[in-house]
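A single protein chain has been omitted; all remaining protein chains appear in their positions.
The block that comes next holds subunit A.
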Amino acid sequence: MSQYALRAAGLTKRYGRLTALDDLTLDVPAGEVFGFLGPNGAGKSTTIRLLLGLARPTAGQAWIFGTEAADVVRAHRMLAYVPADVALWPQLTGAEILHLQAQTGPGTDLAYRDELVERFALDPSKPARTYSTGNRQKVALIAAFATRAPLLVLDEPTSGLDPLMEREFRAAVGQARDHGQTVFLSSHQLAEVEAVCDRVGILRTGRLVEVATIDRLRGLHRSEVTVVYRGAAPGLSAVPGVETVEATGESRLRFTLTGSPAPALRALAAADVTALTVREPSLEEIFLDFYGTGAVR
């Protein structure tokens, strides 16, 4: 088995003149929880459709554990999928759908499935037409986690879940990680991605603009530094990486810092600094940095 759960090389999808995904190259090692971020229409779902062989790439290729994504019979034995907008057969009950998925899917741990039904508080005796968005999502999540497949592809899986259920979801992802499963999580819930993901990829208008661990992403982005000093203010103008310096009170300064902190530290050393706090940016701030102004890159 390949050491990569998922690989994409030059993966491109065009719909007529629209390029939905442009030259995506990405490796997700086995055992990693990978967050896939991007605003609406960035190409996240298109990427997943290509990875699952539901759509055919215009160019490039993708592999699931070394098997070509187009060979769905072999590739899908190693994965389970939760779609973004779960549609179920309306006449089947939850239990019937879970049975069908278990019988036709890559194999299911029935004991774990029953446990998940309990944990997600799903009433499986109801016909799917009566399920709310969240309940449909639960059915798909239970079916996917219960397979214990080596790769879980989750496309915005918690958009309809309440906070309690989202906690269960995070716990289930944690258990999957402990099992050595790989999770490919596309999401808008940045707190969730921050909580469960090892690494994230950020997609913008069909292009992958960043792939990094969350720690590294933070390092790459603006931290907020607050300084309390005695006497003369530190001279921070023209220090590389320092921006938006503002006085927030008497003998207090706040500025943002991007990149290496060394030049700023040298500048601060010249002053009589009595307190220093550094606040790392949240993923949300990083995300907004990427998309909020459109000025970055």
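The rule we apply is simple: contacts are C-beta pairs under 8 Å (C-beta built on N, C-alpha and C of every residue); 3 or more make two chains touch, one makes a residue touch a chain; residues count from 1.
Simple rule for what comes next: contacts and distances are computed from a predicted model.
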{"item": "Candidate names \"Cell shape-determining protein MreC\", \"protein-glutamate O-methyltransferase\", \"ABC transporter\" or \"ABC-2 type transport system permease protein\"; UniProt protein name, chain not shown", "value": "\"ABC-2 type transport system permease protein\""}
{"item": "Chain not shown: contacting residue from A:Leu18, A:Val73, A:Ala111 or A:Ala238", "value": "A:Val73"}
{"item": "Residue among A:Arg49, A:Arg177 or A:Arg199 that touches the chain left out of view", "value": "A:Arg49"}
{"item": "Residue among A:Gly105, A:Gly201, A:Pro234 or A:Pro281 that touches the chain left out of view", "value": "A:Gly105"}
{"item": "Interface with the unshown chain - residue positions in subunit A", "value": "49, 52, 54-56, 72-77, 79-81, 83, 85-90, 92-93, 95-97, 99-101, 103-106, 123-127, 129-130, 140, 143, 153"}
